[in-house]
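See structure below.
Left out: one protein chain. Kept in place: all the others.
Our next item is chain A:
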């Protein structure tokens, strides 16, 4: 900053202007009453809270404009609590603003840097300390200490080893086997092609033995979406076409981007849309990605019918389902 040019001067802190309550005892008394009223409102709020807790049943709904139909118990409990807290605050602040001194006070700051002699003494003390311990001279101690501390730091990492199993080939597998029946989810009913009309969608899982329990981690890989189109609507190569059955095509429902359920099917455009990040897949072209962040089509499950006419998997998925991971070969 150039000091030659004369700057505009600091006029200094403006003179203090008294409030009415500072000079007029009547105004002060009035302010006192206002503070007391605010505190009383808070007390009333707590009474409302207690009364609501004790006397309003939990299953009463009342209608309020804007709020709609609201649970009376929770509403009045909350309003009572809100009032009991809010008015304590209002009272305290009104008190501070009207009756406590409002004259501004000035205090001085001090530079944080320590005086030079303190700094010099500190450096000397630190050096002397290090010298006395002989850290510099006794390199054997220094090095072995470094080694032992470093190794000791490893132990928590080692001990966390049992947080989980190591990922194995299971990660790339699903429960679908050759001949596994597709069953409805929910309901676990096997499906015949004629159960699905053209344009219909069904959410399916692999059939499991009666009494067996489905784990969520299996569903997270096994969920399959069936969609029925007119066979002529497909735009597939011969192999992929052979994976469909009478216009019914099956895809993994787990998004190839981040694993959400690809749950939105637009019947008009025959697009599948993931509601999480809007990856869009074209059903007629083997779930090719036509929009959004996903880099891969949804894996297609080859299906056919078994001797009883129910839909079954021709083969397991030929690639891992779900989001990408490091060890997933392209």
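Simple rule for what comes next: a residue touches a chain if its C-beta (ideal position, glycine included) is under 8 Å from a C-beta of that chain, and two chains touch if they have at least 3 such contacts; residues count from 1.
We adopt the following convention: contacts and distances are computed from a predicted model.
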Per UniProt record, name of the chain withheld from view ["ABC transporter permease subunit", "Hydrogenase expression/formation protein HypE", "Cytochrome bc1 complex cytochrome b subunit" or "Tryptophan 7-halogenase"]:
"Cytochrome bc1 complex cytochrome b subunit"
Of the listed residues A:196, A:223, A:249 or A:283, which contacts the missing chain in the full complex?
A:223
Missing-chain contact, candidates A:205, A:248 or A:283, resolves to A:205
Could you tell me which of A:88, A:208 or A:305 touches the chain that is not displayed?
A:88
Chain A, residues in touch with the chain not shown (by the definition above):
1, 5-14, 53, 58-59, 67, 70-71, 73-75, 77-79, 81-93, 95-97, 100-102, 104-109, 111-112, 160, 163-167, 170-171, 185, 203, 205, 216-217, 219-221, 223, 253-254, 257-261, 263-264, 275-279, 289, 291-296, 323-330
